[in-house]
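With one protein chain held back, the other chains of the complex are shown just where they sit.
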Amino acid sequence: MPERIAERLRALEDREAIRDLIARYGPLADAGDAEAVAALWSEDGSYAVGGMGEACGRAAIAALISGPLHQSLLTDGCAHVLTSPAIDLDGDSALARCHSVVLRHDDGEWIPVRASANRWLLRRGPDGWRVLRRENALLNGSAAARALLS
Amino acid sequence: MPERIAERLRALEDREAIRDLIARYGPLADAGDAEAVAALWSEDGSYAVGGMGEACGRAAIAALISGPLHQSLLTDGCAHVLTSPAIDLDGDSALARCHSVVLRHDDGEWIPVRASANRWLLRRGPDGWRVLRRENALLNGSAAARALLS
Partner (left out) sequence: MPERIAERLRALEDREAIRDLIARYGPLADAGDAEAVAALWSEDGSYAVGGMGEACGRAAIAALISGPLHQSLLTDGCAHVLTSPAIDLDGDSALARCHSVVLRHDDGEWIPVRASANRWLLRRGPDGWRVLRRENALLNGSAAARALLS
C-alpha cells in the first residue's frame, strides 16, 4: 500500500474514531451506564467538570454518573446533548472542542440547566483512542469557558 | 486495489453515509417535506415515536409530517435538533444512537418541548443506506428511553 494512501486513510479513521468516542458520552450518561462512561477515558484520564471539581481516574469518573447529582437528573429525565467536535489531530494525540447542554425534564418541558464549553485532550493507546482529559466550564460569561473554546 | 484498503474505505464511506442520512432528518422535518423524510426509510421501514405509537411504511411516516401535530409545530416555528450519532457498523447493517430535541417557537423564545433518546437500525440496500427502524422515547425518567441508549 503506498505510504501516502495509508496516511490519509489513517487520518480519516482517527478523526472518525475520536468523533465516535465523544458521541458516545451523551447516550451513555443518559443511560446511566457509569462503567461504560468511564471506559471512554484512559486509565489515567481525568474530567474537570465546571463548578464541580475534578474526577481523576476511571473510578472517580464512574462515580460522577453513579453519584446523587447525576442520579437525580436521571430520575427526573435528562438529555446530555453534545455538538460534533472540531478536531485538531497531531499524531497519537488530538484536541477537540465542542459544546454540551444538559436539559432537565420538568413537567413536560426540558429546561437547559447547563450549557458548557468542552476541551478534550485525546490519546491513542493500545486499545484505540481514549479521553486523557476533558475540561468543562459553564458558559455563564466566565473567562474560563471562553478560554476552552479558542 | 488491495482488499484491505477497499475494506477500510468502505467502512469510512458507510459511516459517512449513515451520519449524513440521520443529519437529513431534522432539516427535512422542519422544511415540512413529508416525502423526502419518508424516503430516508426503507420501503418496509418503521418509526416508533415515543408516546405516539408506531408508523409502519413510508406512507405512514410521511403522514407524521403532513399530519396536524407536525403542521401545528411548523406553523408556530420549530427546530428538530439531532446530535451526531454513535454508530456500530456490522456489514450491511448498523445501529446508531443519538438524542433529538424539538424546540417550539413561542413569542421570541424556543421551548424544548421534547427531548428524546433515539435508536436507529439501518440497512444497506440497492439504493444505499436507509432507516429500517427508528425507536424514539422521551427522556422523562422512563426506563424505556434509558434502554435505547445503552
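So that you can tell them apart, the chains are marked A and B in the order they are listed, and the count of residues begins at 1 in each.
Note that in this section a residue touches a chain if its C-beta (ideal position, glycine included) is under 8 Å from a C-beta of that chain, and two chains touch if they have at least 3 such contacts.
As the structure is a computational prediction, the values presented were derived from the model and not from experiment.
Enquirer: Tell me which residue among B:V49, B:A62, B:I87 or B:L103 touches the hidden chain in the full complex.
Expert: B:L103
Enquirer: In terms of residues, what is the contact footprint of the unshown chain on chain A?
Expert: Residues touching the hidden chain, for chain A, are 2, 4-5, 8-9, 12, 15, 81, 83-87, 97-99, 101, 111-117, 138-142, 145-147, 149-150.
Enquirer: Determine and list the chain B residues touching the chain excluded from the picture.
Expert: Residues in contact with the chain left out: 1, 5, 9, 12-13, 16, 19-20, 23-24, 26-28, 30-33, 36, 74-84, 103, 105, 108-112.
One rule holds for everything that comes next: only the chains that are shown with their structure count from here on.
Enquirer: Would you kindly tell me how far, in whole Å, the mean C-alpha position of chain B lies from that of chain A?
Expert: Between these chains, centre-to-centre, one finds 23 Å.
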